[in-house]
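Only one protein chain is missing from this complex, and each of the others stays in its spot.
By letter and in written order, the chains are A, B and C; residue numbering begins at 1 in each of them.
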Amino acid sequence: MIRKIEPNTRDRALPDYHLDKPREECGVVAVSGSPASAELAYLAMYALQHRGQESAGLVTVDEDGREKTYKGMGLVVDIFDDKILKEMYGTLAIGHVRYSTAGGSSLRNAQPLVVDYQDQPLALAHNGNLSNAVELRNRLSSEGAIFQTDSDSEAIVHLIARSRREDQDHKIDDALSQVVGAFSVVLCVGNTVYAARDPRGFRPLVLGRLGDAVIVTSETCALDIIGATYIRDVRPGEVLKIQDGSIEELRPLPPAEPSACLFELVYFARPDSQVWGCSVDGARRAFGRQLAHEHPADADCVLAVPDSSNSAALGFSEVSGLPFELALIRNHYVGRTFIHPTQAGRDFRVRVKYNPVRELVEGQRVVVVDDSLVRGTTSRGLVTLLRDTGAKEVHFRVASPPVRFPCYYGIDMPTREELIGSNHSVEEIRDHLEVDSLGYLSMEGMRGSVSDFGPFCDACWTGDYAAPLVDIERQKATEDS
Amino acid sequence: MIRKIEPNTRDRALPDYHLDKPREECGVVAVSGSPASAELAYLAMYALQHRGQESAGLVTVDEDGREKTYKGMGLVVDIFDDKILKEMYGTLAIGHVRYSTAGGSSLRNAQPLVVDYQDQPLALAHNGNLSNAVELRNRLSSEGAIFQTDSDSEAIVHLIARSRREDQDHKIDDALSQVVGAFSVVLCVGNTVYAARDPRGFRPLVLGRLGDAVIVTSETCALDIIGATYIRDVRPGEVLKIQDGSIEELRPLPPAEPSACLFELVYFARPDSQVWGCSVDGARRAFGRQLAHEHPADADCVLAVPDSSNSAALGFSEVSGLPFELALIRNHYVGRTFIHPTQAGRDFRVRVKYNPVRELVEGQRVVVVDDSLVRGTTSRGLVTLLRDTGAKEVHFRVASPPVRFPCYYGIDMPTREELIGSNHSVEEIRDHLEVDSLGYLSMEGMRGSVSDFGPFCDACWTGDYAAPLVDIERQKATEDS
Amino acid sequence: MIRKIEPNTRDRALPDYHLDKPREECGVVAVSGSPASAELAYLAMYALQHRGQESAGLVTVDEDGREKTYKGMGLVVDIFDDKILKEMYGTLAIGHVRYSTAGGSSLRNAQPLVVDYQDQPLALAHNGNLSNAVELRNRLSSEGAIFQTDSDSEAIVHLIARSRREDQDHKIDDALSQVVGAFSVVLCVGNTVYAARDPRGFRPLVLGRLGDAVIVTSETCALDIIGATYIRDVRPGEVLKIQDGSIEELRPLPPAEPSACLFELVYFARPDSQVWGCSVDGARRAFGRQLAHEHPADADCVLAVPDSSNSAALGFSEVSGLPFELALIRNHYVGRTFIHPTQAGRDFRVRVKYNPVRELVEGQRVVVVDDSLVRGTTSRGLVTLLRDTGAKEVHFRVASPPVRFPCYYGIDMPTREELIGSNHSVEEIRDHLEVDSLGYLSMEGMRGSVSDFGPFCDACWTGDYAAPLVDIERQKATEDS
Partner (left out) sequence: MIRKIEPNTRDRALPDYHLDKPREECGVVAVSGSPASAELAYLAMYALQHRGQESAGLVTVDEDGREKTYKGMGLVVDIFDDKILKEMYGTLAIGHVRYSTAGGSSLRNAQPLVVDYQDQPLALAHNGNLSNAVELRNRLSSEGAIFQTDSDSEAIVHLIARSRREDQDHKIDDALSQVVGAFSVVLCVGNTVYAARDPRGFRPLVLGRLGDAVIVTSETCALDIIGATYIRDVRPGEVLKIQDGSIEELRPLPPAEPSACLFELVYFARPDSQVWGCSVDGARRAFGRQLAHEHPADADCVLAVPDSSNSAALGFSEVSGLPFELALIRNHYVGRTFIHPTQAGRDFRVRVKYNPVRELVEGQRVVVVDDSLVRGTTSRGLVTLLRDTGAKEVHFRVASPPVRFPCYYGIDMPTREELIGSNHSVEEIRDHLEVDSLGYLSMEGMRGSVSDFGPFCDACWTGDYAAPLVDIERQKATEDS
C-alpha cells in the first residue's frame, strides 16, 4: 500500500534473466569467525546470484559490535566494489540476494534487515515466505510496532525484540515458534550468529567450515567458491547458535512432517550444488532419463534449452541414444536494463536470448528438452524460432509435470490463470506450442527418480500444501462472509 | 556507535557554507489541503535551506492514504527534480532540511522519518534536540522497540505507536508529554497533520494559510516564497491538528517558562523572516546600533562580514556615522565539495569565501562587524586578509556576547574547549585576532535591544539551561560514580 | 545543425543564476611554472565562476609533455574533487569556465580544446567571439579540416596546425592574424604557454605572478584568490610567450583602435576585480552617483537588487542622501536544477530569488537601483513583489543606458526583438514596469564616470560595432540576393 521513491534508484524493469520461469526469492549467507568475512560473504552471494538478482545486501559486525551495512539494487558485482568491501571489516558477515515475492521492489525492502536492538545491531536474512505474515503484522501493529519495510521478514525481528523471554536464545526460539510457513534464516545479534530452518524445511540451508570460520548458506556452490568444506544440511526445525567458531544446537522448533521443495531440484538450484543431500545435476539427469523412457521420440537429436535444462537433456540423450546438441546459443550479456525494441515491429524476446546454430537444426527432427513449463510463452517463441531455422519436426519434452498451483512458500509463480498447465490439457498445450509431440514427466516418474531423498513438497503440481496457509484462509473467510 | 554505509552516497566533507559558525539542525514544513502540496513544500524547504544543508526529505500522502517518500544528501535543488515532484502527488506534504546534531550524517538519518503504523503512513519532521533521548531509547529498547536510525526523533514515533491511549489525538499527547527538551515538530498520521512545539518553545514554528491550504513551517520566509499569509506562531506547548483546511487546537502540553532561542535572532534565521514575532533584520540592526553605543571606534568605515552581519553593520553605521561599505565580496558558488588545496602551500579557507575590494580597504581604518564569534579561526584569517590588502587599522566588533557554553536544544556548537569565549578574556581574544580593538555586545545590551520580545534562552552565553538535561545529568552521575 | 547526446549528461535547463541578465561567455586561466598548477588553476576558475557556469575544464601538462584533461558540465566545485586534482600533476595548467554563446551546450564543446598536435598536446581556452568564424570554418573544411566541436574557437587550433610558417611562434602569429573579432586566449603547445588579446582588446586578460609562477587570467579576482601579484593587463594585440617563469613579448598583432567592453564594468566583472585598469566597484559607484545626479528621486530609501547593483546603489545613496537598505534578501542556494513549480499556479521566478524585508519596504517610498535592464521581465516581477509587500512608491533607476543592440564579441544578449530598450521609449518601459518613475543613466553620464579609462566598446547601446562583422555581413548579403 505504501511505495517509496528511493533516491538514486532509477525506475527500471526487472532484468529478463529468466524467460518465463518462476522466480526464487532469495539466497542467504552468514560467515562467522573470519577476518575476511565480508569478502567471503561477497563471493558466496555472487555464487548465489541465481537465487535473486533484484537487490543484494551485506552486513558486517566487528568484535566491538560495530555494524556496517551496504545494500543496492541489481547484481552483486555491480553493487559492491573494492572500496566498500575494505570498509566492511569485522569477523561476522550476513549477506542476502533477493527477489521480491513479498514486499515491493525497492531498496527499502532489500535485506539483510538491520536494526538497532538494545544497543546492539540485529541483522536478519531470510529465504522463504511466511504464511501468517499478515496476521503477525496486524497483531504486532496493534501492540505498537512500527514497520519500516513491506517485507514479511520484518515480523520476525519484531517478535525477537518483543519476546518476554529473558535469555537471548529463548527470545529467538520464542519468535521462530510463532511464524508459520517457509523460513531458512540467518541472523546475528551483536557477535552471535543464529541459523534456523522451519520445521518442514521448505528451503535449503547448509553448514560449512573454512579453517576456523563457520559458514551457513543456501547452497553448497557458495561453499565451493570459497573453498569451504560442506559439513551437513541444517535440519528442518533446527536452530543453531554460532560463536567464535563453535556451533551449538539449540532446542529445535516443534517438529512437523518434512517437506523439501522439489522445484529446487527441477529448476532453481545450481547443477553444481548438493541440495537435500542430492546432486542437483544428478537429479536432473535422472528426470531426463525417466522422461526418455516415458516419452521417447523418433528424432535426429536432442537440444537443451540452455543452461537450466542441459542436465536433463543429457539424461534424455543417454537413454534415447539420440545425440545431444548445443544447438541453441544463449547470450549472457544481459545487464540491468535490456531494452525490448518497440519500433522494429517484432518480438525479440526469444531472439535476444537464444540463437540457433543453423547447421544443427536445418532439416532435422529435433527433441527440445526443457526443465519446466510455466506460461508457455517462451517455449512457443522458441518453437517458432526453430521452425524458422528449418527444423523439420519439433518434439517438446518437459522434465517435470505440469505446474498447476501457486507457491506460498517462497517461489514467485504466475497466478493460476496464467499457468498454462492449470487450465489446459496436454493436447491443448501441444496445439498451442505448435509442436509435433509433447511429453511431460509424470509425477510418479519424478518422485521415483529421487526416491532416495525427500519427503518433498510438490504443492505446485498437486495442490497439497504442507504448512497452514493462515493468511490465505483468513482472506478467503473474509471474502466469503 | 553504529554506522551505515549508504549506497550511492559518496563520502564527503560537509560543504563549507558557514565558516566557523554554529549550525542549526533543521527546518520543517507541513502543507495540508493543497493539490500542489509537494511543490509548495519543495519551495518552503528551499527557503529554509539555511537551516540545514546536509540532507533533505519530502513525504506526500494522497487522499487514499498512499505515501511517497524521497530523500537525499545535499541541497534541495540538487536532490529534487521535476520528475520526482510530479510523482509525489497528494494534498499533504511533510518536508525537512537537516544538519546532524544528533545521529550520524547519513541518508538513513535523513528526515522525515516514515513508518508504516497500523496500515497508515506516519511521517515526522523534527527541529530541536531532545534532552532525554537516551533515557527514552533505553526504555523503549527494553520494551522491545527496534530502532532504524540514530536520530533522537525516532523515540517520538515509538512513543506514539506504543501509547495505550485509545484515540489518535491522545496518543500524540501521550508521546509528546514524555519527551523533554526542544521540539518543533510536524507529523502526519494518514491524512491528518499534527504540529507541536515544546512547552518552552525553544525553536520557532509558524502557521500560515494559502487559499484553503494550511502551512506550518519554521520561518516566515518559507511562507513568503509561496505567497502564503502568516497567521501566527504556534505557541509554546501548543498541539495543533490540521485536516481538510481546518485547524483544531488540542489540549496543550503541561506549561513551562517560555524560553525562545536568542541565537535565532543573532545568526540563524533569515533576516527577511519574522521570528518570535520580531523582525530578524530589525533585531540585528538594533544589536548593531547598541554595539556602536557600547564600543564606538575611531575609524573610516564599517564593513560587514557578508551576508549574516549586514544588518548589524548597517545599524553600527547608522549610530556611528561611519559609512557602510560592502568591501568584502563573498563567493556564493560553493557547491557540494569545495576542495581546499593542499599542495599550493597556503590556507585558502578565508580567501575562497571572501575577497576585499582593495580601493575600499587600502590605507583605511576599518571597523569589521560580525554577528558572533565562536572559534575565532575565520575572524583571524579575515583580519590577516584585510591587513594584507592594506588596511591601516582593524577594529573588530561582535554584535552578540562571547559564546561560552554548548547548546543542548538543537544547535551544533563547538565544545567548550573550542569556544574561544569560554577560555579567554576579551583582551586575550583581541590579541589572538591581532586587531587594534575588539568589542562584544554586552548581555544587557543584547537583551535590551529586543526587550519587547522573549523571554529568551541565553544558555550559550550564560549557561542557564531552561529544560532539564536528563541525559547529560545521568551521564555525569555515571562518570562520577 | 548537429547535436550530440553526451553520456552521463542529464538534460537540464541552464541554472537560473542570473535573472534576465546578459551572459558572459567565458573565463580563462593559464598557470605556468608551479608544481601546484592544477590547484591554482582550480581556485582561479572558482573565482571566475561568475563568467561561465555551464561547463568547466582543466588541462595540465607535465615536464615530459604528458597532458591530462578533465571537463564536466556544471560548477567548478561540483566537477572537480580531490582525487581528480591529485591526478592532474604538471607545472602547467590551462583552465576555462564557459557559457555557450557560440556552439551548442554540451560537454563536447567544453573548453579547453585539447588536441594531439605533432605528438605534443595543444590546449586552448578562449574568451570572446570570432566574427569571421563561419568563413574560417568553411575555408578550413574545404581544405580537409574536420571539426569535432561546434565552437568557433576550434578554427584557431586548425589555423595553428596548418600554418606553413616554420617556427612555432610564427605559426601562432599566423593563426591569430587571420581571426577577426574578440579573443582573449591562453593556449599551450607542450610546455610553452601563449597568451594573446585581439587588437581591439574587447575582453579582459591580466598578467600576474606568484613566486616563480606566471598566471594569465580574465580578472584580477582570480589572482587575489591565490595570492598572486597583479603585474599588468595583457595589452590589446599583444602576444606573450611564457616558459620556465620567463615572459617574452612576441611581435604584436596588427594594431587597431582599442575597444574595451564597457559592459564588463556595468555588470559582468566582479566588483573586487580591476578591469581595464579600473576598480569595478569604483566604476559602479561612479555610475550610481551620476545616476543620482541625473535622476534624483523623492523617496525614503535606496534598495539594491543584490548583488550586482550593490555598488551602484551605494553610489546613489551617497549622492542622494537617502539611506541604503539591504531590503531584498537573495537566496544563494541555487543549484544545478532549480524547478519552477507549475501546478502551484503562480510565477515563483522572482520569489525564489529575492524576498523583501517587510519592515524596510512597507509604507515606504523606495528607489530600486539595478545595474542594467535587458528584457525587463524580472524587474517587473520585482516591482510587483515590492508593491505586494506594501511599498508606497517604487522609483526605478538603471545605472546604465538602455541596451538596444546585440553583442557579437562574446556576450549572450537577447535578440533585438526581446531587448525592451530597443523597441520602447523610456515612458513605455516605465508603464510596463508599473513604476512611479524610471530613470536610465545617460550615455554621456556613463562615459564621463569612467573617462580616465577606455576607449570602450559601447555597441550594445549605440550599435557602433568596432570589429568587422564578417559572418553577419555575408549572411545578410546571401539573404538579400
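Keep in mind that, in the parts below, a residue touches a chain if its C-beta (ideal position, glycine included) is under 8 Å from a C-beta of that chain, and two chains touch if they have at least 3 such contacts.
Please read all numbers here as calculations on a predicted model, not as lab measurements.
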Displayed chains contacting the withheld chain: A, C
Touch criterion as defined above, residue of A:164, A:232 or A:332 at the omitted chain: A:332
Chain not shown: contacting residue from A:70, A:99, A:147 or A:324: A:324
Which of A:59, A:360 or A:433 contacts the chain that the document leaves out: A:360
Selected residue (touches chain absent from view) among C:107, C:231 or C:319: C:107
Residues of subunit C in contact with the chain not shown: 1-8, 65-73, 79, 84, 87-88, 107, 114-119, 121-122, 141-148, 150, 157-158, 161-163
Missing-partner contacts on subunit A, residue numbers: 34-36, 39-40, 42-43, 46-47, 49-50, 53, 74-78, 80-82, 85, 221, 224-227, 270-272, 274, 279, 281-282, 310-311, 314, 318, 323-326, 329, 331-339, 341-346, 348, 351-352, 355-360
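Keep this in mind: only the chains that are shown with their structure count from here on.
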Chain contact topology (line, ring, star, complete or other): line
Farthest chain (mean CA position) relative to subunit C: A
Chain pair with the most C-beta contacts: B-C
Classification of the subunit A:subunit B interface as same or different, half of numbers criterion: same
Whole-Å separation of chain centres (CA-atom averages), subunit B against subunit C: 36
Centre-to-centre distance between subunit C and subunit A (centres being mean Cα positions), rounded to whole Å: 61
Length of the line joining the C-alpha centres of subunit A and subunit B, rounded to whole Å: 49
Residue list for subunit B, restricted to those that touch at least two other chains: none
